[in-house]
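For reference, the structure I am asking about is given below.
Of the protein chains in this complex, one is absent; all others appear in place.
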Amino acid sequence: MTTDLGIWAVPLAVLGGALRVSTPFLFVSLGECVTEKSGRINLGLEGTLVFGAMAGYGGSLLTGSPWLGVLIAGLAGVLFGLMHGAVCSLPRVNDIAVGIAMMLLGTGVAFFFGKPLIQPAAPMLPAISFGGWSDVPQLRAALEVSPLFLIGILVAVLLAFMFKRTRLGLIIRMVGDSADAARAMGYPILPVRIGATAFGGFMAGVAGAYLSLYYPGSWNEHISSGQGLIAVALVIFARWNPIACFGAALLFGGAGALGPALQSVGVTSGYYLFYAAPYILTLVILFFTSSRNRALDGAPRELSITK
Amino acid sequence: MSEMQSTLPTSTIEARRRPFLGEVARRRLEAILIPLLALIIGLGLFGVFIALVGKSPEAFYYLVYRGGFGTWFSLQNTMTRTAPLLLTALCVALPAQLGLIVIGGEGAFVLGGLAAAATGTWLAGAPGVVGIAAMALAGMALGGLWIGAVGALRHYRGVNETISSLLMAYIAIALMQHFVEGPLRDPASLNKPSTPPLPGNFRIGDIPGMDVHWGFAVGVVACLVAGFVMSRTTFGFAARIAGGNARAAAVQGLPVGRLILAFTAAAGAAAGLAGVIDVAAVQGSANASLIAGYGYTGILIAFLARQNPLAIIPMALLIGGIEAAGGLVQRRMDLPDATVLVLQGILFVAILVSETLSGRLLPALGLTRKGAP
C-alpha cells in the first residue's frame, strides 16, 4: 500500500510541507509587500490573519461554501486594512505601533466571536492532485495542492509584473520611495497607501481562511503560530520582490516541516531546536543581507522600518 | 557618565532648559489630558461593543471595578498581575527612547527565568541573599545579552530590531524548552518537566502585610529609576536627543551606538529580571508555564504609557486590574475570556490615535495659543 522511503522521507516531507505550510506565508507576505512598497508597514496582519481564520470558518459553516468563506475572510481583512490605513494617515501616528495594536484587537475580536465555532465542522476547501503520474503514494499525497497556493503563485507573478510594467505599480513605488516626488507629480499619497494596506489586509484574511479551511483545517485559538508576523520578516528578506516572497515562503514552510520529518526517520533528540530552525534561518539570512551603512536594496525609502 | 557629559554640546542643553514660556505647562497638561481623553473614549467605545453583543456595559465596568480595584483582595490581585508587566513594559519603553521598537521581551523573560533557575540550582546551600542576588544577576545578564544582541544587530548590521527581537523570542522559547526538558530537567519532575525546585531560602516572598510578592515593589522602583535617568541625567538627555534625530545626534558627537547597546541591554535586563522574579516568587522552578505572554502584554502597556517609564506604573495597574477582573467577567456575565483582549485592543488603538492630537488639543480648545509642534 505504501512504499518504504527510508531517508528520502525527509526531502519528501520538506517538499510536501513547503507546499502545505507555505501558503499563509505567501499570501501575507505578498499583501505586506504591496503595503510596504507604498511606504507603510502593517504588523497587524497577524491579527487580521487570525480574524480571517475565524471569519472564513464561520462563513463556510453558515453558507455551506468554503469559497464564500474565503471571500468573507478577505473582506474582513479589507476592513482591518482600511482601519490601519486610515488611522496611520493621521499625523504623528506610528504605523508599527498601530500594527501591534491591531494585532491585539484582531486576535481579541476573533477569539471573542470564535467561541461557538470551535466545535462544529465547516466544509473544507478542495485540493487539486498533481501526483497522478506517480506510483508512490507519499509523493501523490505531497502533491495534493490547494487551489489557493496556485492563486498565490499567480498573484506573485501579477504583482511582479504590476510593479515593473504598469502605471499603478509605478505610482505605488513612487509613493513609497518619495512622497514629495509623488506629490509633485500630482499622485494622491494617502489613498494609495490606504488602498495598499487594504490589499494587504485582504491577503492576510485569505491566508487565515487557508489555515482554518484547508491546512490544518480547523478553527481554534492556537491556529496561528505567528505566521502573520513572520511573513512581515519574510518580505524584508525577499527584498520587496513578489517572486522572492514566493521563494521565502516555500523555504520557511519547508523548514517548518523538517522537525516532524526528522523524527519520523529516527532523529529524535533536540526537536525543540529543529522546530526553531525556520526562525534561526530567517535571522541568519537577515544578518547576512543587511548592512550598516546602506539601506537595503529595493527598500521603499519612505518605509519607517528601514530608515 | 562624566565622559558622556563632556560629549554633550552645552548649547543644546541651554536650548532645552530655556523653553518658550508656557510651552512646558502646555506639554505637561497635554501629556495627561490627551491619554486620559483617549482612555475615556476607548472605554466608551468598548461599552458600545458590549451593548451591541447584548450585555450591560454598566455591569461590565462595575465588575472590572470590583474585580480589579474595588476591594483589598481585588487590589492585591491587580498588583500581583502587574508585577511582571512593569518590567516587561520597560523592555519596550527603554529602547523606544531611542526610537527603537523592540517587541521580543518575551524571549528575555523566559531566558531570565531559565538563568535564574539554573543559577539557583547550582548555588543550592548558599545563603539566601547570595543566591537571590546571583539569580537576579544571571537573569539580568542573559536577558540583557539577548536584547542587547538585538541592539547590536541593529547598530552594526542594520537589522531591523522589531523583526529580529521577534525572531529571537521564538528562538529563546525553544532554547528554554530544550533546556527544561533536556539538560536542566529535574528527573523528579515527572509529568510537568521543570528544573529542580529552588531551595526555599532562594524564594522571594510577599511584601509584609500584603498578599503581593516583592516583584511588584521591584517593578515600581525600576520604573522610578528609569524615569529619573531619562528626565534628570545627561545620559537620559543624550538618549532623548538621539531618539529625536539619530543623525543629528551623531553629527553632534553623541555615541549613538553605545546608547543603543546600553538601552537595549538595560531593556533585556528588565525583562530578564521579570523572569527571575516569576521563577523565584511564583513558579519555584523554570518550566513551560513561564511562557505566559507577559512580554507581549508589556508592549501594550509601554505604548499606553506613551513610552514614559513613570506612566508605565498607572497603565500597568490599569491593565493588571482589567486582567484581574477578567475571570469575574467570565463567570458572572457569561462573556468569553477574550473580552479582555478586545478591551485592551480598543484602548491601544485609542491611545495611538490620540497621538495625533498632541500640540493641537489645547489650541483647539482655545486654552493656549498655538505652539510649535
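The first chain written gets the first letter, and so on, giving A and B; residue counts start at 1 in each chain.
Heads up, the rule we're going with is that a residue touches a chain if its C-beta (ideal position, glycine included) is under 8 Å from a C-beta of that chain, and two chains touch if they have at least 3 such contacts.
Please note the rule applied: contacts and distances are computed from a predicted model.
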Query raised in the report: Going by UniProt, what is the name of the one chain that was not included in the view, given "Phosphoribosylformylglycinamidine synthase subunit PurS", "BMP family ABC transporter substrate-binding protein", "Cytochrome C oxidase subunit I" or "Two-component system response regulator"?
Result: "BMP family ABC transporter substrate-binding protein"
Requested in this report: Pick out which of B:39, B:145, B:217 or B:288 touches the chain that's been left out of the picture.
Outcome: B:288
Query - Residue of A:152, A:259 or A:300 in touch with the missing chain, whole complex considered - result: A:259
Query raised in the report: Per the definition of touch given earlier, which of B:193, B:227 or B:243 contacts the omitted chain?
Result: B:193
**Report entry** Missing-partner contacts on chain A, residue numbers
**Finding:** 1-2, 4-5, 9, 12-13, 16-17, 20-21, 115, 118-119, 121, 138, 141-142, 211, 215-218, 220-223, 225, 256-257, 259-261, 263-266, 268-269, 271-272, 275
Report summary line: Omitted-chain footprint on chain B covers residues 59, 62-63, 66-67, 70-73, 77, 80-81, 177, 181-182, 190-193, 278, 282-284, 287-289, 292, 324, 327-328, 330-332, 337
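Going forward, only the chains that are shown with their structure count from here on.
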Query raised in the report: Measuring from the mean C-alpha position of chain A to the mean C-alpha position of chain B, what distance in angstrom results?
Result: 29
Query raised in the report: Which of the residues in chain B come into contact with chain A in the complex?
Result: 101, 103, 153, 155-160, 162-164, 166-168, 170-171, 174-175, 177-178, 181-182, 299-300, 303, 336-346, 348-349, 352-353, 355-356, 358
Query raised in the report: If you look only at chain A, which of its residues touch chain B in the complex?
Result: 43, 47, 87, 90-94, 96-98, 100-102, 104-112, 114-115, 226, 229-230, 232-233, 236, 269-270, 272-273, 275-276, 279-280, 282-283, 286-287, 290-293, 296, 305-306
